[in-house]
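The structure is given below, and queries will be raised subsequently.
One chain of protein is taken out of this complex; the other chains stay put.
A and B are the chain letters, set down in written order, and residue numbers restart from 1 in every chain.
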Amino acid sequence: MSTSFFQIEEQWSFRILRMRSSDGMNRLTRCRVLALTAEIRRLAQEPLPLVITGNDRFFSAGAELGEIGALDGPAAYEFSKMGQTLMSEIECFPVAVYAAISGYCMGGGLDLALACRHRIASPTSVFGHRGAALGLITGWGGTQRLPRLIGKGHALAMFVAAAKVSAQRALDLRLVDALAPDPVALAGQQIMNRHLV
Amino acid sequence: MSTSFFQIEEQWSFRILRMRSSDGMNRLTRCRVLALTAEIRRLAQEPLPLVITGNDRFFSAGAELGEIGALDGPAAYEFSKMGQTLMSEIECFPVAVYAAISGYCMGGGLDLALACRHRIASPTSVFGHRGAALGLITGWGGTQRLPRLIGKGHALAMFVAAAKVSAQRALDLRLVDALAPDPVALAGQQIMNRHLV
Partner (left out) sequence: MSTSFFQIEEQWSFRILRMRSSDGMNRLTRCRVLALTAEIRRLAQEPLPLVITGNDRFFSAGAELGEIGALDGPAAYEFSKMGQTLMSEIECFPVAVYAAISGYCMGGGLDLALACRHRIASPTSVFGHRGAALGLITGWGGTQRLPRLIGKGHALAMFVAAAKVSAQRALDLRLVDALAPDPVALAGQQIMNRHLV
């Protein structure tokens, strides 16, 4: 399976969903969100552990703000709902889902990573969320999942300051489970260890 | 097809979708609702009459209140939407859907039974809906379908009192179409009689 939004790489005992885009930013446009949702549903029919990843510079730059700005009320709300559906499908995936993060993991992209059961990041990855400033995007579950993961105080700071968080800081906050130069490789290794014994 | 939420049993000319869960209560959690929706959509591609059932003690205990309580506003609303989508998919299933009910059939579980075209219950089954007390759950269509089926007065009484209704009373109210010691067997028999002549 290969579309303009992602490609699926079948490994021996798991799958890699590699997001891709012409500008490399893997923006979560409406059409990408729909395509990812359909693919997650399809993969869930014959589930294998799944590693979701991007490229070296971007896991995902998040939602497409230009697109959101062009939406009127109901359409913006629908877009928010679409994202929530994608996050729920990932969260409910019958077997483990790993986010393997290199580069920027921002906004809706961070929401997506938070919906995965495990997060492994490269030492140069960067995390951020515009949080409260953009009510819409935080409708994707990040405002719920982040506090549960790293505590209310840190999450609030991250949202309010819209601060960029380094990989090391993300590890300290337990926003990610581990750092590795090649996050996809470590995810694959953990899948072999944890799920296939 | 078999997941932790249900299994599909292929009969000669119809299918049984048997809900299951580790605690036997078949709670309509977010993930179960998503899994059931995906399965109903899948079955609709090559439709056969369908019997939805649970176990002897529970058809379904309804939504997972703990889960709902943990949701913030948008997420709770999304959960309500998910349930509505499941009910619509059942209601729009291209051929007949039967609910074969034993034991408790409560709240969202009753909504699900009401979305089916026919309901057959065991003499020991019990029905109930928390109704108005829980605005959220009644967002699954029960507040609409129940009055249409049993009349406004009876439905209101059932919601407001949150009373448990016995199988015999449910039959008198025409909330169910028939009682039978083995509801799945009678559903199967009715399918053979009605749909395959």
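Please note the rule applied: contacts are C-beta pairs under 8 Å (C-beta built on N, C-alpha and C of every residue); 3 or more make two chains touch, one makes a residue touch a chain.
Model, not experiment: these values are computed from the prediction.
Summary of contacts with the chain left out: across B:80, B:102 or B:122, the touching residue is B:80. Contact with the chain not shown here comes from a single listed residue; of A:10, A:56 or A:78, that residue is A:78. Mapped onto chain A, the footprint of the missing chain covers residues 3-4, 30-31, 34-35, 38, 42, 71-72, 74-75, 78, 81-82.
Not every partner is drawn; the one left out touches chain B at residues 41, 44-45, 80-81, 84-85, 88-89, 91-92, 94, 139, 141, 143-144.
The criterion applied here is as follows: only the chains that are shown with their structure count from here on.
Centre-to-centre separation of chain A and chain B, using mean CA positions: 34 Å.
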